[in-house]
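Apart from one protein chain that is not included, each protein chain of the complex appears where it belongs.
We call the chains A and B, going by the order they appear; numbering starts again at 1 in every chain.
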Amino acid sequence: MAKSALLKSSLAKKYWMALTGLFLCLFLAGHLAGNLQLIFGDALQFNQYAVFMTTNPAVKLLSYVTYISIVFHAIDGILLTIQNRKARPIGYAKENPSANSHWASRNMAILGSLILIFIITHMVNFWAVMHFDENMPLQTTTIDIAGQKQEFYLTTDGGYLPKIQVEQKAVLIKNRTEFFDAAANVKLKDGYKDLHKITFDYFQDAKYGLIATIMYVLAMFVLAFHLLHGFASAFQSLGVNHPKYNGFIRVFGKGFAILVPLLFATIPVYIHFFAK
Amino acid sequence: MSLDSKIPNGPIADKWTDYKDHINLVNPANKRNLDIIVVGTGLAGGSAAATLAELGYNVKAFCFQDSPRRAHSIAAQGGINAAKNYQGDGDSTFRLFYDTVKGGDYRSREANVYRLAEVSTNIIDQCVAQGVPLAREYGGLLDNRSFGGALVSRTFYAKGQTGQQLLLGAYSAMNRQIGRGKIKMYNRHEMLDLVIVNGKARGIIARNLVTGEIERHSAHAVVVGSGGYGNVFFLSTNAMGSNATAAWKIHKRGAYFANPCYTQIHPTCIPVSGDHQSKLTLMSESLRNDGRIWVPKTLEDAAAIREGKKKPTDLSEAERDYYLERRYPAFGNLVPRDVASRAAKERCDAGFGVNKTGQAVYLDFATAIQRYGNEQAYIKGLHETADAAKIIELGTEVVANKYGNLFQMYEKIIDENPYKTPMMIYPAVHYTMGGTWVDYNLMTTIPGCFSIGESNFSDHGANRLGASALMQGLADGYFVLPYTIGNYLAPDIKLGKIPTDTPEFEAAENNVRQQLEKFINNNGSHSVDYFHKKLGKIMWDKVGMARNAQGLTEAISEIAALREEFHREVRVPGTMDSFNEELAKAMRVADFLELGELFATDALHRNESCGGHFREEYQTPEGEALRDDENFAYVAAWEYKGKPSEAVLHKEELVFDNIKLVQRSYK
Partner (left out) sequence: MKLTLKIWRQKNAKSEGKIVEYPIDGIDGDMSFLEMLDILNDGLINKGDEPVAFDHDCREGICGMCSLFINGEAHGPDRGVTTCQLHMRMFKDGDTIFIEPFRAKAFPVIRDLVVDRSSFDRIQHAGGFISVGTSGNTQDANAIPIPKHDADTAFDVASCIGCGACVASCKNASAMLFVSAKVSQFALLPQGKVEAHDRVLNMVRQMDEEGFGNCTNTGACEVECPKGISLESIARMNREYLVASVK
């Protein structure tokens, strides 16, 4: 009984919804902390962070949990929504839902779907490029050597590799990041994928940058509303409801729901309008 | 047939124990072969169904509501009495017995009442074990309150919803048995006839109120727990669907109907506001613990208030007449219900009524708010600093905690804030002490047909004390009937299922079908309610709180005439084979129109005043009820002979071995 109940029952679905939701909130917080480096850190720092995020085994594990959570949260949400629709085959002619509930709480499925679309485009734009794009640029820097400006690749050992060597095919780039001596076919160093540049280019694009920024900000509004209901709701679903702590959960949840999307949104706005 | 109450011999305190020790028992294996029908799922029917099923009988339970949980027991507010003596204020089985007999104005059967008092304590244990959340004190033990007609605090309660909580307790016990398949529940079904085979009750004809289907159900015994007949007055505190049909049908099949004229008029109800009124709302009697009842001292002030020129709060203490405290210094506002009701009527008839219709008195909490305010200020150490407003605020809080839901209910209905201005109240029909005559076994004069709870007559005499109805319903259902019915069924264990394809069932079903068809095809000109309201008006005006021979004689002929008109002129739309509430109502009102006449006949024959029956010709110089113990210390049990006017009176003389009959005094 107990086992099947945890998979099938309506309450169990809510537990999973809540647990995955709360985990995704944690993810949001971490992701935000990383992304804020786009404002407060330099390009190298951000790209180093990107390397860490894609190579550290613990982070990798967490990222898989995140993917699963997103998928589970979405599927579970869709299942719940279908069931809920079925529970009232004939609707009311006259409804007055604002009399007893908040808009966000009644539209979690729509908000969630929009967020899912956002996540997919977001991943196509950044995550997929980062992971699969053969033309993913590597981070370079310009160094003034005796009055001459020369471009170098930054390498993970903290060194530099003149870009001209690659252009002259003395050094080849293999596996997207590895520098190889063309003649000896020996790996020299690793470069940094320049996620920072990708991001800046994306939001500063002359043609689409503004639209991208606006869409991103709108997506954060959607996220905010989703969290506004979702955060406290997750606690309720897990049975955490006590007059002593409800106030804290509510205030914290509201703060989280507003602050996190707001900070996320400031990044593209900063990049588009203020960063050089 | 002579009336044998079958009261066991022996001293009153031992009767029930002795009885239980010597009855026939049915062994568990045989109980499985016995079917019992229970009609009604209130406190009595619900608790009986659950207990009988648990004992092993196959129970079929019927209710007209959509769920057993909605039976009108649910509306009882104040509490349930039990001689637990938790408060140590001198309560005992004997005292509860004594208070009940005295409160009933010495018109109840001693042995039944003693048994009731005896099992009362079990009820509380049972309910607590079932998870009924009765009110508790801070120490975690059960709390008690005092109630009208008693000098001890023996009333257990759950805020103002005691009936609801107890009923849900019985309902939960039923659920357990329904879940196990031992009770088969028939919701939205109405019993429309009793089937008698070879002189014994063996089944019922019921109508499925959803499909209109007429069904035959057989059993080895039939238990009727269908409540009282207060709706004969149209306006009462009963639910809209509360009806006397099951009780009246068994009466027509041979069960005597006892003391129909004993009706309880509850003193604290919300007054009638207009013709549209469909029912009256009761406010728990517990309000009288803290509220003080008054009317203006002068007719001028009363008139000014009625015309809206003065407000009750404009009147000083000296200008108010706290008439209950004046007339009954010992019990004050806590006199029994009949006394309080009549006193209100007396003042209103004399012209002191305080609402537009002149049919209302004040129930004032200002003194209580003040008293509790002072108490709280003292507890909180504010008594030196708190100003008058603070005291009132603190006192209001206490009153709100005790009676908040009632005050809110009042405000919703009347649209006045009862914390600031006194409530208006007026008596309303509430409970009927009369009902099917039963013997000590709770069996009617039809073998195998039992009657429990409000639908029987047995325990409250001519007036019921507050918080005793719940006690009686549960006592009958949980603890009395399960023993007595076994005694009756013991010889039937080898009988097998009762078939329903017999001439007796056939005839009963046809009888029902004909009545239904007649209504559907009766192309009359008035709705059922039209007649019900007319009946109610006759009853209230002439057979209400105070009666006299002339009015009763008029009422009898008026009701008979109205009944004839009803059958001629009633219009019932719709069809028989569908959900048709008008048809269901027509069947019920047809019965009320017969019962009303018997009611008035009984009131006319009883040439005395007692409890809820007040004959203006029989009163003391101070206007109190004047009993005639010499000539009327009996139960009037009426036998149906085809027409209410031809009913034959049988008397069960009441013997009082343990209580001395005196004039009730609450002074």
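Keep this in mind: contacts are C-beta pairs under 8 Å (C-beta built on N, C-alpha and C of every residue); 3 or more make two chains touch, one makes a residue touch a chain.
All values derive from a computational prediction rather than experimental measurement.
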From B:N81, B:Q164 or B:T500, residue that would touch the chain that is not displayed: B:Q164
Listed residues B:E54, B:E215, B:E397 or B:E565, member touching the removed chain: B:E54
Candidates B:R70, B:R253, B:R292 or B:K310 - the one touching the absent chain: B:R70
Residue in contact with the excluded chain [from A:K193, A:H229 or A:H272]: A:H229
Interface residues of subunit B (partner: the chain not displayed): 47, 50-51, 54, 65-72, 74-75, 84, 86, 119, 122-142, 158-159, 161, 163-165, 168, 171-173, 175-176, 178-179, 185, 187, 210, 237, 239-241, 273-274, 276-279, 281-282, 408-409, 412-413, 415, 478-479, 527, 529-530, 571, 573-574, 578-579, 581-582
Missing-chain contacts mapped onto subunit A: 1-2, 5-6, 8-15, 80, 83-84, 86-97, 99-102, 105-106, 108, 229, 232-233, 236-243
